[in-house]
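Here is the structure we will look at, set down as structure tokens.
For this depiction, one protein chain was excluded, whereas all remaining protein chains were kept in their positions.
== chain A ==
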Amino acid sequence: MALKIVKGSIDRMFDKNLQDLVRGIRNHKEDEAKYISTCIDEIKQELKQDNIAVKANAVCKLTYLQMLGYDVSWAAFNIVEVMSSSKFTYKRIGYLAASQCFHESTDVIMLTTNQIRKDLSSPNQYDTGVALTGLSCFVTPDLARDLANDIMTLMSHTKPYIRKKAVLIMYKVFLKYPESLRPAFPRLKEKLEDPDPGVQSAAVNVICELARRNPKNYLSLAPLFFKLMTSSTNNWVLIKIIKLFGALTPLEPRLGKKLIEPLTNLIHSTSAMSLLYECVNTVIAVLISLSSGMPNHSASIQLCVQKLRILIEDSDQNLKYLGLLAMSKILKTHPKSVQSHKDLILQCLDDKDESIRLRALDLLYGMVSKKNLMEIVKKLMLHVDKAEGTTYRDELLTKIIDICSQSNYQYITNFEWYISILVELTRLEGTRHGHLIASQMLDVAIRVKAIRAFAVAQMATLLDNAHLLTGNMQRNGICEVSYAAAWICGEFSEHLENPMQTLEAMLRPKVATLPGHIQAVYVQNAAKLFATVLKSQEGNTDSTAAQETSQLMIERLPLFVQSANLEVQERASCILQLVKYIQKLQQKDVEVAEEVSALFAGELNPVAPKAQKKVPVPEGLDLDAWINEPPSESESEDEQPKAIFTKEETKHSRPRHIEVDEKELARRREARKQEQANNPFYIKASPSSQKVYQDTPGVEHIPVVQIDLSVPLKVPGETQHQGLPMSDQYVKLEEERRQKERAEKKKKEKKKRKEKRSGRGKKHDSGPESEEDITPAHMVDIVTEEMPENALPSDDDDKDPNDPHKALDIDLDKPLADSEKLPVRSHRAVEAAKSPGEDGDAETVATQQPKKKSGKDKRDDKKKDKDKERKKSKDEKKKKKHKHEEKEEDLLRGEVHEPVVQSEGISQVAELPTSTSAEVSDLDFWLSNAPVPSNTQEAATVAAAEAPVAEVVSGAAQDSEPDEPKDTEMEETKSSKHKKKKQKKEKEEKEKKKKKRHHHHHRHSDGGGEESVQNGTVEEEEPLPSMSNYCLLAENSYIKMVYDIQGNLQDGSQVVVSVIFENKCDSFLKSMEFNVLDSLNSKLQRPEGSGPHDGLTVPFQLPPGVSNEARFVFTVQSIVMPQKLKGTLTFIVKNEESSTHEKLDFKLHFTCTSYLITTPCYSDAYAKLLESGDLKGSSLKLEGVNMPFHHLLARICFHHHFSVVERIDSCSSMYSRSIQGHHVCLLVKSSGQTVSIDAKCDEPTMLGNVLDEIKQTFSQC
């Protein structure tokens, strides 16, 4: 006993580590669960201790247990604790545990934000790496939003190790927080050309992943990828890019043309099978996208097929599999080239590998013809018999049905054969696909009128034969077939030879073991049969037979009336009552047959599955509007509990016997004739066979089915004993028939050749037989599925609305709008915003173009020019623009005119679209560069007329190296500008992107120059000077702080102060603490539990020269007066030798303006507001304002958070709202250098202050 205690305490002292745990589990094989539960108890004890090492050890063990299937989410908080350890060892354990068991609904995740942020900015690259790896597994929308900016910063980290991880994780961030895609995209694009191959590969990976889902947004990257493809040697990257091109080519056939050559080269040169395979795949995709054209088109196909054949013949099963997979893609568009390899594919059907057999099956689908269908299906039927696993057998079954039913039974020449195949398939027990067979039976019986008699006979035997009723009914999917059998026998009972027998079969007690929905059909169709039987019996003089039938019904039906299934019960009791009534009438010798069969009169037409969806919504009908008050939410409407036999259900719901007068019927008939005549799927009689049925005119004829009486209509089970399965007999018969036919034809054709009288010679068999020669055994009248009149033609491919990638369908070429800035809680690297000088740079991007255009040309001229150019070059190339491109352009153009309602517009809105449309035309240019020799000359001729443009085109067309066009001096034109850019790609593009980024930061504050899009005045106005709302907070030799204050729209008492900290010295700045002396009115929000005088730790450290932004939330009570708060920043300056504590005092100035939030206002609402009379007025006059009016407005918008309501010449009304809901209205008039501002607000003190601040703004400039 004492020993045990000692042992226990020793155990406690030397805690079990992971290895001990694993060993223990292995030693307790027989009571593993019990052992683990004691271990978990120990772990719980360990987690309670303060020592982080012990905790980490415990968490490590939990991670192992998680793998074994134990829920460890209860330890989530401890995991967070371990994650936040300063030691890498523990941190890694913590992050690993988190990555294994955290997910979106783990609530402690929100506690990790700051920890992760800290780790991301850790000086140790492995801390950052581990955090990124962990985050990639459990990133949530909140984390993604909060950390997006930090990760974006890391994408430019000095260490490639971090860069590649940061790039890769961005994909996850995009998925969770789609808004980050556009701001981050330029940098991601930049990483495609990163010097480090790993980073490059990661960027390719992410973009490929993005582009796969929404390829059209990434078309503009094609040139860049093309360059990578021709230059990269990394097979991984190549494979990804080639796969990406496979996704892009369907959107842009010209791209495909460009790709063919390099891909073919790769196919010839590469030794890597993986690369070869992907090349072949993409070439196939290209060939699919090119409908025609391409001179060496067939050569490429041949090359692909030939390479694939080599793969398929390879002894490596993997290559064989992939070869078949790719082959199936070719099959879709070029079936002929695949069909020649039929031998090989049939051979694969015998492969021992199931995956390969399945692939081969897929291929068979496309390889059947009228000629070989029976043969192939026969082979498959043999496989069905041999097949071991049910999965493979089921797959075979569906394939057989797919193959036979494809394109509206196109290849079936003998439907008797097909029905017998279906009947044979019913022998498969335990298949899941009973309903598939059933629906085929129904479909064929309904749509092929000629086959009905045969089908009914077969179904009757099926019903009579009990083999469907054996086994476990509920589980055995095959019993579904009896659904079809019963329905067909009932509906087409006029074809039954012995309806009475079938009726009896349908009312057997054993039927009650069938699933409910089948029983219901049995009962219903028994009634139909009953009607038929009555009809036939009433004709006889003997009335007792009819009465006996009624008696039979009355005896058998009560069984179903007792059914537990509502549907069965209801139908049975209904019909029972009906029959009782009929019996009564019969006893009075009343003839009832007519009336009873009237119950089931009427023709059924198959309805297309999509028919309901395609009914156009009549004008003025709003389906979403409530007719009555909406019901309480608890009521859920399940439309259809079960969706099997949808077709049937729609039919049942139709009124069965509409009283249609003859005229109407005739009209419909006519309409249907018309429809069938126009329907390509309607199998029309081929000329030769029409002769046979010449005398039966039109569609109405039900062709004579020549059932060969030599074929015994027997139970499928029995036929087995006769050696041949039934369908084989049809194959034989069909062959004979074909032979006969051929012989007859020959006789007719070649009467001259008298030496060959006996047309049945064997030679005819071996002779080639063309598809057209085979006429169907009977004229099948395949009824097409009905569609509502004026159905909507659109083929809506239903996309999954829950697909997370849908949210990422974002146009990346559009310029960044201000509203897209990354959100409040994040901080960002702010090199851009820090100095006005650099901001100016951003401006030049926009102004560059006009400057280059020698004179002071207006921008609209330039735009027109550009359009003209593009049009011309289009004409030159005589190439039709592809639709989606046009759309893209329209979009871009549309954007220029689109008013920015959100009033978050930026001064450059007008300019930027031009640069993006330039990008589009850039792509055009690149694509048109494809060596199309015929165009060269044309281009050259126009070149004389239209010097600058044409020179570019001709120059380019002659250029053999398409992505590096020659240098031309046409600096004025757009395209040459781009060319130039391309030349200096490396440097300039980066610069450009940087500028773009700057741009984004620069206008991250609201409201600049919204008027530039008002009243279509865009084009006339000069670009705005750059503006920044960040003003200096404090500065010393170590650090500089600038800040901006913004109101929080959601909370009327909060403002957010964004402070950018910039490290100005060569030392590391850490442990920054930000503190403010609260006033009564304004308080810094501190985390719960901290005192009112505690400082806030800035959540990052600053390496030399780096700046970063932190945000602090303040609560304010009254916002009518400006405020100043004193504060201090303390921090540690750390360099190699020493670390010193430093301190910097500052004064935060809360202006009244900072409580205003840019809010858009429509002019009518604005007018109402002014009329209401609640507002008090005040006014202001500014003298000597020397700036254009729109600059003035832009300044007010930008610095004071106003939006323009309306502008007429040099007079404008503006609006803004405070966080507490005060309305502020301005009327700004300008005449010469005097600007007068009339203002109204419901809070006069505040208004006064705002006006003072506006005055201040303008006095500074």
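We take it that a contact is a pair of C-beta atoms (placed from the backbone, for glycine too) under 8 Å apart; a residue touches a chain by one contact, two chains touch by 3 or more; residues count from 1.
Following the convention adopted for this analysis, contacts and distances are computed from a predicted model.
Asks: According to UniProt, what is the chain that's been left out of this complex called? Choose from "Nuclear pore complex protein Nup85", "Brix domain-containing protein", "AP complex subunit sigma" or "UTP4 small subunit processome component".
Replies: Options "Nuclear pore complex protein Nup85", "Brix domain-containing protein", "AP complex subunit sigma" or "UTP4 small subunit processome component" considered; the missing chain's recorded name is "AP complex subunit sigma".
Asks: For the chain not shown, which residue from A:I169, A:L1129 or A:C1241 touches it across the whole complex?
Replies: Per the contact definition at the top, the residue touching the missing chain is A:I169.
Asks: Looking at the full complex, which residue from A:D142, A:D353, A:D464 or A:E1035 touches the chain that isn't shown here?
Replies: Missing-chain contact among the listed residues: A:D353.
Asks: Of A:K34, A:K48, A:K87 or A:K336, which sits in contact with the chain we cannot see?
Replies: Among A:K34, A:K48, A:K87 or A:K336, only A:K87 touches the chain that is not shown.
Asks: Return the single residue from A:E81, A:E278, A:D924 or A:E1109 that touches the missing chain.
Replies: A:E278
Asks: Considering the entire assembly, which residues of chain A contact the chain that has been omitted?
Replies: 18-19, 22-23, 26, 51, 53, 60, 63-64, 66-71, 87-89, 92-93, 96, 100, 103-104, 124, 126, 129-130, 132-133, 136-137, 139, 161, 164-165, 168-169, 171-172, 198, 201-202, 205-206, 208-209, 212, 235-236, 239, 243, 273-274, 277-278, 317-318, 320-322, 352-356, 358
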